[in-house]
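Before anything else, here's the structure in question.
Just one protein chain is left out here, and the rest sit where they should.
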Amino acid sequence: MSARDLDWKPLALVPLLALATLPLVGSPSTWLTLTVAGLAMGMIIFIIASGLTLVFGLMDVLNFGHGVFIALGAFVATSVLGSMGDWTGSSELWRNLVAVLPAMLVAMLVAGAVGLAFERFIVRPVYGQHLKQILITMGGMIIGEELIKVIWGPQQIPLPLPEGMKGAWLLGDAAVEKYRVVAVLVGLAVFALLAWTLARTKVGLLIRAGVQDREMVESLGYRIRRLFIGVFVAGSALAGLGGVMWGLYQQSVVPQMGAQVNILIFIVIIIGGLGSTGGALIGALLVGLMANYTGFLVPKAALFSNIALMVAVLLWRPQGVYPVANR
Amino acid sequence: MMNRILSGDRPGSRVLAVLLLAIFFGLALAPFLFPGIKALNVAAKVLVFVVLVASFDLLLGYTGIVSFAHTMFFGIGAYGIAIATTRLGPTWGALAVGTLGALLLSLLLSLAVGLFSLRVRAIFFAMITLAVAAAFQTLASQLSDFTGGEDGLTFRMPALLSPSFEPFEDDFLGVTVDGRLISYYLLFAAATLLVLALLRIVNSPFGRVLQAIRENEFRAEAIGYRVVVYRTLSSVISALFATLAGCMLAVWLRYNGPDTSLSFEIMMDVLLIVVIGGMGTIYGAAIGAVLFLVAQSYLQDLLRIGSEATSGLPWLAALLSPDRWLLWLGLLFVLSVYYFPTGVVGRLRAARARPPA
Amino acid sequence: MLETRDLSVRFGGHVAVDGVSCAFAPGTLTAIVGPNGAGKTTYFNLISGQLKASSGQVLLGGRDLSGLPASTRTRAGLGRAFQLTNLFPGLSVLENVRLAVQATHDGRHRRGLNLWSVWSDHRQLTERAAAIVDSVALAARRDAPVSSLPHGDQRKLEVALLMALEPQVYMFDEPTAGMSHDEAPVILELIRKLKADRAKTILLVEHKMDVVRELADRIIVLTNGQLVADGAPAEVIASPVVQQAYLGVRESAAGEPA
Amino acid sequence: MSAADLLLELRGVHTHIGAYHILHGVDLAVPRGQVTLLLGRNGAGKTTLLRTIMGLWRASQGSVQWQGRDIARLATPQIAQLGIAYVPENMGVFADLTVQENLLLAARGARNAQQIDGARLAWIFQLFPAVEKFWHHPAGKLSGGQKQMVAVARAIVEPRDLLIVDEPSKGLAPSIINNMIDAFAQLKAGGVTILLVEQNLNFAQRLGDGVAVMDNGRTVHTGSMAELAGDAALQRSLLGLTL
Partner (left out) sequence: QSEIRIAHVYSKTGPLEAYGKQTQTGLMMGLNYATGGTMMVNGKKLVVLEKDDQGKPDLGKSLLAAAYSDDKADLAVGPTSSGVALAMLPVAEEYKKILLVEPAVADSITGDKWNKYIFRTGRNSSQDAISNAVAIDKPGVTIATLAQDYAFGRDGVKAFKDALKNAKLVHEEYLPTNTTDFTAGAQRLVDKLKDQPGRKIIWIVWAGAGNPFKIADMDLKRYGIEIATGGNILPAMASYKNFPGMEGATYYYFGIPKNPVNEAMVAAHYREFKSPPDFFTAGGFSAAMAVVTALKKTGGDTKANTLIKAMEGMSFETPKGTMTFRKEDHQAMQSMYHFKIKVDPAFAWGVPELVREIKPEEMQIPIRNQR
C-alpha cells in the first residue's frame, strides 16, 4: 500500500467511534478521560500485539505461545528493576527511565534469545501447517510457563511502577495517567520502526512470498530460513517489550499473564488485517476505546465488546481493515 | 459381519486391530480388571472423550474445519443434564429433557456457526471460534442463577444410576454392583454405539464428500456438491455428537461447571488427542484418548517416583517434581507433533502399506 | 443448447468478458481461441458459475442458470475441466474420479447426502470410475495419491473428472497443455468420441492450432473480452485478426537489451 | 567436448522422493552458451531432474558439477546464487504479490522497483506486454498464460549464467511463443546457457542445440537437435512421434 492510494476509511474509524460516543457519554471531561485512557490502552495493546503482526500476520505462524514471551519479558523486568530500587524509587522521571530502559532491553534480549530456540525446536518443523502450529506452540507455551514457574516461582510478583510514572496529569477535569503517556510514546516508536522497516526493505515482501512458496524464494537465491529466524526473533523480542509494558501497567506479573492476553492480541491482528502494522494499530486503538466506552455505558456488554467489534469489522471487511497478506 | 459393524472401515493394520480390541475389552471389563475409584473414573473419562474426540475428528479430520468452539457443544450437553436435573429433580424424564434441550440448542448454535464458517477464511474462522468459545464460557459463568456460575452445579441422578443404589447383597466377581457400575455400563454402551455411528457416517457417501471438501473445496463445488450444505451438516452432526458426549460426562460426574466442560484446556486436550491418535481416522480417537488420559491421570504419580529417584540432583528433581507435570504434558504436545505427524493410526497403517524396501 | 446473452464481468475497471452473446448447439465442438488474457477462462468461469457475472445471462436448454451456484449448474449439466490443475490432492486417482461419478448418479447414494449407507457398497460407482481411469490411460496409477502424479498425469485426471460427470456441455480448458506427444492423442481421441455423440455440446479452449484445426466444427475468437470472430475454422484462422493478434505473424522481432 | 566447456554436468544422479526411487542414474551435460533440451514423456523424471539440480530434491547418489565444482550438497539459495534462474513447472508465481513485486524479488540487487534495470524491463515489456499491463495487479489474478509470462520474465529480469525452464510454452498463445523463442535466442546470443524442458517440439526444434531424452528416470539418448530432427526413426522410437 503506497501513499498514492492510501485507504482512509479505516483511519476514520477511530475518530468516528470517539465522536459517536460523545453524546452518549454526556460529560465532556468524562469523555476525554475515557478517550485518552482508551487510546493509551490501545497503544499498550498495540505494543504487546506488535510482535504477533510479524509472527502471525506476516509469517503465518499461528503462535499460541506468543504470550509466553510476553510473560517472560515481564518476569525479566521484575528481576532487572528489582535490582535497581534506587532508580525506580526516585521520583525524577529521568532516573526512572534509566532503570526502565535497561529493563526493556534485557527483556527484549532474553525474549529474543528464547525466541531463537523456540523457532528452532518448536516452529521450524511446522511452517505452513496451521493445526500442528497450534498444538506445538501450545506445548511450547505450557513448557515456557512451567519453566517460568520453576525459575521465578508460581506466585504473583509485584512489579511496582517507578515513582515518577505514578499518578496522573490533569487536563481540566479529566485525569491522564502518566504511565499511559509513556506507553503512547513507546508505542509510537515501535510503530514507526516496524512500519519503516517493512516499507523500506524487501523483508516484508520476502516473508510474504516465502509463506506462499518457500521453495521459489529459495530458488531466487534468498536464504529464507535465516530471514524467518530473524523475523521470529524480532517478534519475540517485541513481545518481551510488550511484557514489560504490560507488567508495569498491571504492576504485578503472574506466569499465566501471557495466556490471558492471547485472545486479545489475536483479535487485534485479525481486525487489523494480516501482516499490517497500521491495521494492528487501528485494531488496538479500537479495542482500547471500545472497552472503555462500553465499560462506561453498558458494563455488562464490555465482556463481549471485543468480539462484537471483530465481527462487525469482519462483516465490513472480511479480511480485516488493511490486509497485506492475502490468506 | 464385523465388517458391517465397522462400516467397511477396517483397521488396516494388524497391530492396530489388536490395539483396538484390547481397548474395547479393556474398557468393557474395566471395573473388574482395574479395581478402585480412580481407575474407574479414568475409564469413564476415556469413554466420554472417545466420543467427544471422534465427533471433533469428523469436523477437523474429515471436513478440514478448525474450530475451537467444539467444547461449547460439549458444555451444552453437560449443562443440559445439569440444569434439567437440578430443576426437575433426578428423574429419567429430566435426563431426557436435558438431553433433548441440549441437542436442540446445539443444533441451532452449530447451524449459525457452520454458516458463518463459509463467510470468512479458515484461520479467521478458527480465531473467531476461539473468541466465541471464550465468550460462551464467560456467559455460562455469568448466568449464575441458571448455571451455578463459576461454582457450577452438583446434582443427583435417578436412583438406578446413583452410587447409593445397590440392588444385590453380594459382590459380583469381587465388584459391588451399584449405581456407579450401572452408570459406567450405560456410558460404555452409549460410547460404543456413538462411535460406530460416527464410523458409519464417515464411511458413507456423505463422509467421502466431506473428505473431498477438505482436500479442495473449490473443486468439490465444481463437480456438483453444494459445499455450504455439506459443511453445515458436518458442523451440526459433530456438534450433536459432542453434545451427547457432554451428557455422558454429566451423568458420570453428577457435577458440571464452566471449567469442567467448557474450558480451552479441554479443547487443547481434544486437539492433541486427535493428532496423537491420527486425524481423519475415527479409530485414532479411541487410541489417542486412552494414551492421553492415562498419561494425564498418572503423570503426576509417575513424576513423583521420578523426582524421588533423582532427589540427589536438585535441578532435575525440580523439573521432575509432580508440581511441574504440565511441563511434561507440554513436552508431550511437542513430541507428538514431532514423532506422530500422522498419529498412531497413520503410523501403523503406513508401516503396513510401505512396500518392502 | 447452451447460450450466453450479453455476458459481461468487470474487475474494478477492467472488463474481462465484454458482452459476449453466443449459442452452442449440441453435437458441435466449438473452439475458443484468443491471446493470453483474452477472457477465455473467465468466460468459462462465468458459464460454469465459478464467477458471478456483472451482467448478462447463461441459459441451458432454455433454463436460466444465472445467479445459481456452481454446484447447481454442474448438476444441471454443465461440466468443465480446469486450465490450472485443480484436484483432490490427498485422495487417490480412483477416489477422485469416484467422487465425480457419485456427484452425477442419483441412485441409492443420493449424491453424497446419504449419511448412512456404506460407501464401498456402491460397487457400480467404483466400476464406472475404474473404467474412466482406464480410458485416460491412468490405470497403472489408480491408487496413487494425486499429489505424487507428474504434471501430465494430473492433466489427464483433470479430463477424467469431467468425463465422469457426464454433462450435457463439456468445457475443456487447454486439456493437453503440458502433455507429452504420445499422451495427448489419448485425450484428443476421447474428445473425438464425445463429438460422435450428437447430444453433447463441446467447448474447447486451445492454443495449439493443429489441434483446433483438426477437431473444431466452429471457432470463436475472443480478444480483450470481446467476441471478434465466429465461423468455420478455415475461414476464421485465415482472418487478419487471428493472423496478427493471435498467431503473431509479425513484422519485427523485439530488440535485445542493452 | 572438453570439460571446461561444460557449465553443468550431472553424473549418475539418483533421486528418491520419500520411499520412491525416481531417478536411476541420470547423466546430463549442459555445454556453456548453448540451449540444451530435455525431452521425454509424462512421468519420465524431467521435473524431478531439474528440482534435483536446484537442490529442491536431494540427489541420493551421483554428482552435480557446476563448472567442475560439486554442488549437490549446497542449499538451494546457494545454488541459485551461482547464477542460476529457475522457472518451475507450476510457475511459482507469488499470487499475493503484484507483478511488480514478483519481479522485484528476482532483482536481487534492487531494493525497490525504481532500481530494477530499466532497459531490461523495457525489453521484457516488449516481449510480454501483459507484464507491463498488469504491473500493479496481484499476480494471482492473471490468466494462465499471463502467469507463465510473469514466471519467465522473473527469470530474466537480471542476467544469469544459466536459465532452467520447465515447460515455458504451455498455455501460451502462438504469438507469445514466438516472442519467447526470440527472447531465448537473444539470451543465448548474449552468452546465457539454457536448460529447457519442453513438450512443444516446434519450439524445441527452433531453439535446441543439444538434446537429452529421458525415460523412466534415466537418460536414454543424448545428441544434437539437428541429428534428432533429421532422423524420423529415432524420433519415433524415443518420443513416439515424428516432428
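Letters A, B, C and D name the chains as they come in the text, with residue numbers starting at 1 for each one.
One rule holds in what follows: a residue touches a chain if its C-beta (ideal position, glycine included) is under 8 Å from a C-beta of that chain, and two chains touch if they have at least 3 such contacts.
Quantities reported herein were computed from a predicted structural model and do not represent experimental measurements.
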| item | value |
| --- | --- |
| In the full complex, displayed partners of the excluded chain | A, B |
| Selected residue (touches chain absent from view) among A:Leu97, A:Val150 or A:Ala302 | A:Ala302 |
| Absent-chain contact - pick from B:Ser141, B:Thr192 or B:Thr310 | B:Ser141 |
| Hidden partner interface residues of subunit A, rising order | 27, 30, 33-34, 37-38, 41, 149, 153-158, 160, 166-168, 170, 175, 177-179, 249-252, 254, 256-257, 260, 288, 291-296, 299-300, 302-303 |
| Contacts of subunit B with the absent chain, listed as residue ranges | 36-38, 41, 138, 141-142, 144, 149-152, 154, 156, 163-164, 253-255, 257, 259-260, 300, 322-326 |
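The rule is simple: only the chains that are shown with their structure count from here on.
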| item | value |
| --- | --- |
| Most remote chain, CA-based centroid, reference being subunit B | D |
| Subunit B and subunit D, separation of their C-alpha mean positions in angstrom | 52 |
| Distance from subunit C to subunit A - Cα centre to Cα centre, in angstrom | 49 |
| Centre distance in Å when subunit A and subunit B are each reduced to the mean of their C-alpha atoms | 34 |
| Residue numbers of subunit D (touch at least two other chains) | none |
| Interface hub residues of subunit C, defined as touching at least two other chains | none |
| Interface residues, subunit B side, partner subunit A - complex | 60, 66, 119-124, 126-128, 130-132, 134-135, 138, 142, 268, 271-272, 275, 279, 318-319, 324, 326-327, 329-334, 336-338, 341 |
| Interface residues, subunit B side, partner subunit C - complex | 4, 7-8, 200-201, 203-209, 211-212, 214-216, 218-227, 229-230, 233, 237 |
| For the subunit D and subunit A complex, residues of the former touching the latter | 54, 56, 75-77, 80-81, 86, 88, 92, 94-97, 101, 104-106, 108, 111, 138, 140, 154 |
